[in-house]
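Please find one structure pasted underneath; my questions will follow.
Here the complex is missing one protein chain, while the rest keep their positions.
So, chain A:
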Amino acid sequence: MEKPQVLVYIEKSLNYSAFDVKWIPRSAKLVSIGSHPQGTGALQVYEMSEGDLKLLHDVERPKALKCGTFGASTLEERHLAIGDFEGKMEIIDLQSPQLPVYSVKAHSEIINTIDGIAGLDIGKGAPEIATGSRDGLVKVWDSRQKDRPVVTIEPKDGEQKRDCWSVAFGNSHSTEDRTLCAGFDNGDVKMFDLRSMAVKWESNLSNGVCSLEFDRKDIVMNKLLTTTLESKFYIHDLQTFHKDKGFARLMDKGHKSTVWCGKHLPQDREIFVTTGGNGSIMLWKYSYPVARSKTLEDGSEVGVVGQVIPLQNATLTSQPITSFDWSPDKMGLSVCSGLDQTIRVVIVTKLNTV
């Protein structure tokens, strides 16, 4: 069988809860973001060396940290944008972590999710950072503008504020185009077109949206992977937009528990991984249908989704795996962290032959 194997290469136990792990691009290092038991933020940089993770930096931040991204910084600088439990968003330079490069009180409540675009040579246009918070707002920041977000997306007056659980940038194929997707705890998925500053598409998936990801940020939007509670995840085909039906989507189940995270392989956008509340990792492959759109009777075009096949299912632990990140430099190398205070470097083999 040519099935890829999923193996744990390094397992590192921590004394704090890591909520997010990210590879530092162009390096064999990773950064782990979390919170100490006493409520202060933990930020640690590890380097892979000979079968083990060596701790390079250990920084304690004043408040517990929730999420981070390198998405908006250049390859030379590789500043990390982090969101903390009090709603502060900071961009820090890992070489001198005590002094943030940028700092702003972004939200009044915990920043649940953060995403960056136009850094790391991915995406075109101005580098921006999007944050989604429990206060129901989604804000877009530019590190050149102090204190004020460039875009604020908020519920209308009188509408109930729903916690925003996930944000994702996409469609950044030109300097003007950009799309931001936000997923909320009631199952809402909203897509905003930042060029025209309008809501492009809304949908409800009936379960809280744990994670969102476009298959690629820097191409015309192609697919959107959405993972939700109750072991479901969806793939929307974004190529064809129908004014009534919106986007075509498929639904699949896995993990028999909350699907926490869905991440596409940077080297191949049809392969993605989902992580579950039962501590398992599932590898999937998407295949396109013969025709990606079909014409309806009234002449309008509607999209057609393909199918997704599971390639592998591996249980690594008994606790939920809440964060996963593929290494952008080595295909098959990944890191994940879970509620069991462990970070694991996971190897997936045979991806090139899949």
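Here is the rule we use: contacts are C-beta pairs under 8 Å (C-beta built on N, C-alpha and C of every residue); 3 or more make two chains touch, one makes a residue touch a chain; residues count from 1.
As a working rule, contacts and distances are computed from a predicted model.
Q: Which listed name, "Calcium and integrin binding family member 3", "Response regulatory domain-containing protein", "Ribosomal protein eL8/eL30/eS12/Gadd45 domain-containing protein" or "RNA polymerase II-associated protein 3", is the one UniProt assigns to the chain that has been left out?
A: The chain we cannot see is, by its UniProt record, "RNA polymerase II-associated protein 3".
Q: Identify the residue among A:H173, A:H242, A:R269 or A:R292 that touches the chain left out of the display.
A: Answer from the full complex: A:H242 touches the omitted chain.
Q: Touching the absent chain in the whole complex: find that residue among A:K105, A:R148 or A:K253.
A: With A:K105, A:R148 or A:K253 as choices, the missing chain is touched by A:R148.
Q: Would you mind spotting which of A:A18, A:V31, A:M48 or A:L65 touches the chain that isn't drawn?
A: Among A:A18, A:V31, A:M48 or A:L65, only A:M48 touches the chain that is not shown.
Q: In the whole complex, what residues of chain A lie against the chain that is missing from view?
A: Its contact residues with the unshown chain are 1, 3, 5-9, 24, 26-29, 47-50, 75-79, 93, 95-96, 99, 101-102, 118, 125-126, 128, 140, 142-146, 148-157, 159-162, 175, 184, 186, 188, 190, 192-194, 196-204, 242-246, 309-316, 329-330, 332-333, 347, 349-350.
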